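Reviewing the structure listed below.
Omission of a single protein chain aside, the complex is shown with its protein chains in their original locations.
What follows is chain A.
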Amino acid sequence: MRKIKELIIEKTLMTSALITIAVTLGIILVLSIEAIQFFSEVSIFDFLTDTQWTPLFTEKHFGILPLLSGTLLTSFIAISVALPIGLTISIYLSEYAPKAFRKAVKPLLELLASIPTVVYGFFALVVVTPFLQGFFPDLAGFNSLSAGIVMGIMIIPYISSISEDALHAVPASLREASYGMGATKLQTAFKVIVPAASSGIIVSIILAISRAIGETMIVAIAAGQQPRLTLDPTVPVETITAYIVQVSLGDVQHGSLEYRTIFAAGITLFTFTFLLNTLSYRIRKKYQEKYE
């Protein structure tokens, strides 16, 4: 009797765990099925090479490049802000800061990551854009610069927190050996500790990029809704995620070609983040046991 009960419980728990597999399969199936139907009407060649994205206009073009360029541009700006600041914070907190300071600052920085993204969007549109317009009068009301900068602020904790953990995990003996050779803290940090923790730092950067590519509300609010193949950060653009939001807010018929465009856009986004996440997982697994 007890054995049967134990078995039933184990199977129930296993079912719960298997739900996560079902979620992944569900995502892949849903995106693929709708995308395959999309590509039966739009050639994949046009999708990848056309330089215009106008599925909601009468003259329809289905080139993903403008959405992709918008996504990559905002993400690039975000990473340019978050990487130097996040990495410096992690090195400072791990190698220089007094223990009490580190303990007080870490949760505060993590608070940055807990703020809902719609709030960051408000900040980008209402505070940062007008502020930047003071310096660049040509800056449009919607632009990738403000959206990218604010997104960068949002992902600082992702980089600083994971990198700091990696730096902290480097054995003290390496540090002491370096100090013993007469190296300063700075030399030790950049020539010994950072190389030793490089896998963890790379993982944090990949995760931050993946996060930036998938971020939705900041760009939907502050970067605009004009798909445009450009690298100019001062004009309105549209990202893949912002396009999905734009269509979802409108009244699009289920099963129509317009409806399927969001899945075609979605599968493009998913492919990027999936590759990045898998890469970071591989790196993490490969180097996990290095110092344990």
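Everything below uses one rule, namely that a residue touches a chain if its C-beta (ideal position, glycine included) is under 8 Å from a C-beta of that chain, and two chains touch if they have at least 3 such contacts; residues count from 1.
FYI, contacts and distances are computed from a predicted model.
Per its UniProt record, the hidden chain corresponds to "Phosphate transport system permease protein PstA" from the list "Tripartite-type tricarboxylate transporter receptor subunit TctC", "FAD-binding protein", "Cell shape-determining protein MreC" or "Phosphate transport system permease protein PstA".
Taking the complete complex into account, residues 2, 5-6, 9-10, 12-14, 16-21, 23-24, 26-27, 30-31, 34, 84-85, 88-89, 91-93, 96-97, 105, 107-109, 111-112, 114-119, 121-123, 125-127, 153, 156-157, 160, 184-187, 189, 207, 210-211, 213-217, 220-221, 241, 244-245, 248-249, 254, 262-263, 266, 269-270, 273-274, 276-278, 280-281 of chain A touch the chain not shown.
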